[in-house]
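For this depiction, one protein chain was excluded, whereas all remaining protein chains were kept in their positions.
So, chain A:
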């Protein structure tokens, strides 16, 4: 295992060392010490690495992640795993707003709570939150799944497309065009698999499913000739 202490090395040096593994992987396991809330830790990785961040991280931690498995032993600031393509990002504490924003793939697990706009414009990522999420989560979410074991804030799934949302607790309010949907056997199967991948022990039958009612303007084929 290689250890990089951010009390001594810069973020640039850390990220460059991790990026260098993309062409030739010489070290799979990495530990990052003293993150002290700095931004952009472990961004843009493109290799099957295991990166352990020992403490709280700042904004955009593990952004644009590809293939790597990043664990944060603490809280993260805004935009954790934003635009992730593949791999996994696990946050042991809480996440601030816009967790998993625009992410295309991979798995984001938040063991604490996530703030506002969790999964905003998500495009294929799977997000599992053990705690609760804030307002405007999954706004314009296009694809992937969002699992919430606690409660969801206001305007969940506003103007969303095809994300599968599963919430165990209370939803404060649904956003425009978001609606509760029937839990069919294939959804129980999907949720079971998601909870297993995230290592979360919950009964899939205790969740409700939400999705797009497909009633907004952009879903109406009659509007196609406007372009």
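Keep in mind that, in the parts below, a residue touches a chain if its C-beta (ideal position, glycine included) is under 8 Å from a C-beta of that chain, and two chains touch if they have at least 3 such contacts; residues count from 1.
The definition used in the following text is that contacts and distances are computed from a predicted model.
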| item | value |
| --- | --- |
| Choices "Glutamine amidotransferase family protein", "histidine kinase", "Holin-like protein" or "ATP-binding cassette domain-containing protein" - which one is the UniProt name of the chain not shown | "Glutamine amidotransferase family protein" |
| Listed residues A:63, A:87, A:106 or A:134, member touching the removed chain | A:134 |
| Identified contact with the non-displayed chain, of A:38, A:83 or A:212 | A:38 |
| Contacting the left-out chain in the complete assembly, out of A:65, A:97 or A:137 | A:97 |
| Interface with the undisplayed chain - residues on chain A | 36-38, 55-56, 58-59, 75, 77-78, 93-94, 96-97, 115-116, 134-135 |
